[in-house]
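Sharing a structure with you now.
Yeah, one chain of the complex is gone here, protein chain that is, but the others are all in their spots.
Should a chain be cited, it is by its letter among A and B, assigned in written order, with residues numbered from 1 in that chain.
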Amino acid sequence: MSATPVARQLVLGPSLGRATLVLSAGVGLLAVVSLAAVAFGTTGVGPGEAATILVHRVLGIGSVSWPASSETILWELRLPRVAAGIIVGAGLACAGTVFQALLRNPLADPYIIGTAAGASFGAVSALLLPAVLPIAVGAWLGLGMIQLLAFAGALTTVAVVFAVARGRSGTPVIALLLAGYAISSLLAAGVALLMFLSGDRLMAVVTWLLGSLAGASWPRLAIAAPLIVVSFTLLLLRWRTLNALLLGEQAAAHLGVELEREKRILAGLAALATSAGVAISGTIGFVGLVVPHLLRLAFGPDHRLLLPATMVYGAALLVLADLGARMAGGIPVGVVTALIGAPFFLWLLRRSLVAHAR
Amino acid sequence: MAPHRLLAPLVVLCLALVACAGPAGTSSPSAPGAGTPTASPSTASSPASLFPLTLTDDAGREVLLEASPERIVSLAPSNTEIVCALDACDRLVGVTDFDDYPPQVLEIDKVVVAAAVDVERVVAAEPDLVLAAGNELTPSTVIAQLDDLGLTVLVLYPETLDEVYADIELLGRAVGNPDAAADLVAGMEQRVHAVVEAVEGADRPLTLYEVFHGEGTTYTAGEGSFLASLLDLAGAEPLTGDAQGLLTPEALVAADPELILLGTASYDPSLADPGTALETVAARTGWSELRAVRDERVVPYVEDIVTTRPGPRIVDGLEALARAIHPDRFDAAP
Partner (left out) sequence: MRAEREGTPALRLSGLAAGYRAADGDRSVLAGVSLEVAAGELVALLGANGSGKTTLLRVIGGVLEPRAGVVELFGRPLGAWSRRELARAVAVLPQSTELPDGFRVSEVVNLGRIPHARRAFAADPDDTRAVAAALRDADAEELAGRPVRELSGGERQRVLLALALAQEPRLLLLDEPTLHLDLAHQLGLVQLLRRLRLTRRVTVIAVLHDLNLAAGLADRVVLVQDGRVVPAGRDGRVIDPELARAAFGVAIEEAVTGDGRRVLAPMLRPPRP
């Protein structure tokens, strides 16, 4: 059957051309930002030296003409940090997008159903525990007690929230939101109490809560990165489910979405990515909230393009923010993302209010 | 969002505890112990023969020094002062931005900026010895990171005068100058002894040393803290708070100190004048009835830095304390 003239012009979603353009631009931006982040830092290892070291290390070309410290700085400090920025930024932005679709709430971020509160509680407990527990396991994995407990705390909390929110006929979204809020508040109170009792450790706790990529290292990334990548992949495949959810749960069910199962899978995968990210870098805010909104405004709400786009642009944002944070004197990266994110968010809000008023 | 809600109300706490230097606080992860060399060669004086050397630092870690360190990074002002007092100042290649003594350290590259350790700068300095501070003053995560990068890290955290002496001796061995260390310690001990003698027999006033005051909350010497022990040596009965040094208003009023030393005057110029200081303090709720206020024994104390920095000048601090508590026992300031 030949397509009618109307059919030929029908737009069913982001075209391949458009998608390629958007994603290539994003990857290009990410590449530029990552190179800048590797090339610049608080010490004298500049772009030229960085390039020659990389070429030597990766391709084996060239002879060593730089001090060992420069190589250490580049390979052990800057590169893992940039890699962590990419992975965590992508993970948080992706998780934020998923939660916004799942919970149909524009204020949803990756932490909304308890991941931040659970991770904070776990990490702060670890910071204050004397190291009598078997850290040998953690050390072997390249993780400290802090990362392990942060990760465990985050996932446990999400599981508890789901259990609490479960009704007799499924898990209503409003129940998830409310349970997430209540349990997060409870855990936040616990964290505040621990902070009060922490004495001299307070700075360490505050720093962790503000989020930082400073502790990134290859062993840590080796554990967390696969988890995040697995989450990505499985979430990317579920773009249709996310689109269907935009119509509401009943309509999504009528389109073939197995609601209870998919809610668990989506929330579970997003929580996994978030928890792994939090374990690497603490609770960095705004990336997961603002990036999805910005990209939705720019590229539309279709998750086939939106989801991969948030990963790419989220990664670029975090790497850029970390570069800024480092150059500004080591301020926590969460501060920079807030400084970038909040004004953008306000601008978005004004724009959408004005648009709806017309 | 949870993290952002926590920050605002706890910034005050944060400031308070950062300002409260030297309380005993929570125990550090490993057993604290004064540095003792476990395998040192004989007392030969030539530096070369003292190495290789294994030392046990204040965090109980065993650290191997292959040779005399020529490039030292210090992550705390007290460490810097000890190194300089041991004649090894020219070997420092990285210090903190809080370091201010001796004056020449102001020229040295800063690797710790705004209390945050910049690991990249530490590595760029190519140190063969890094002197960290214990009890999370240098975060344990940073120490672990430096260890992982293959740097030699010594953690120092003295909580008593004897431990300061031990750390000086430890560093003396580390830099290959044990004789200078011994001399320094001997001199310090002598001066301490002189202070103790000078105040012997005097009345020991119940003394509040104000570390921080804000929003109705007062921080003083923590129970069993270094500062408390100094006050004791200086001939006072220290009024202590809890382990972190927090003193509730009720506890303050109940204790009713006879003498108040305003350590905060070291940082707040408005408290430098005794008259204004007395007025400010008397205006605080409940303070006007304290003996110290009624007797006008409120002393602006400007030597807080040396009194709370556990390095060679701690004895300067002790002397300043003694002079502030028992002015009659000392001649006019030297």
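As a working rule, a contact is a pair of C-beta atoms (placed from the backbone, for glycine too) under 8 Å apart; a residue touches a chain by one contact, two chains touch by 3 or more.
Here the structure is a predicted model, which is why all the values come from computation and not from measurement.
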Contacts of the hidden chain among displayed chains: A
Of A:Leu12, A:Val58 or A:Leu353, the residue in touch with the unshown chain: A:Leu12
Listed residues A:Val22, A:Ile183 or A:Ala244, member touching the removed chain: A:Ala244
Subunit A residues touching the omitted chain (full complex): 1, 3-4, 6-7, 9-13, 168-169, 237, 239-240, 243-244, 246-248, 250-251, 253-258, 296, 300-302, 304
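To be clear about the criterion, only the chains that are shown with their structure count from here on.
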Averaged-CA centre spacing for the pair subunit B and subunit A, given as whole angstrom: 40
Residue numbers on subunit B that touch subunit A, as the complex places them: 1-7, 9-10, 13-14, 17-18, 23, 25-27, 29-30, 113-116, 118-121, 123-126, 135-137, 139-141, 144-145, 148-150, 243-244
Of all residues in subunit A, those that touch subunit B in their complex: 41-45, 67-70, 72-73, 76-78, 109, 111, 116-117, 120, 128, 130-131, 144, 146, 184-185, 187-188, 191-192, 195-196, 198-204, 206-207, 209-211, 214-215, 217, 283, 285, 289, 326, 329-330, 334, 338
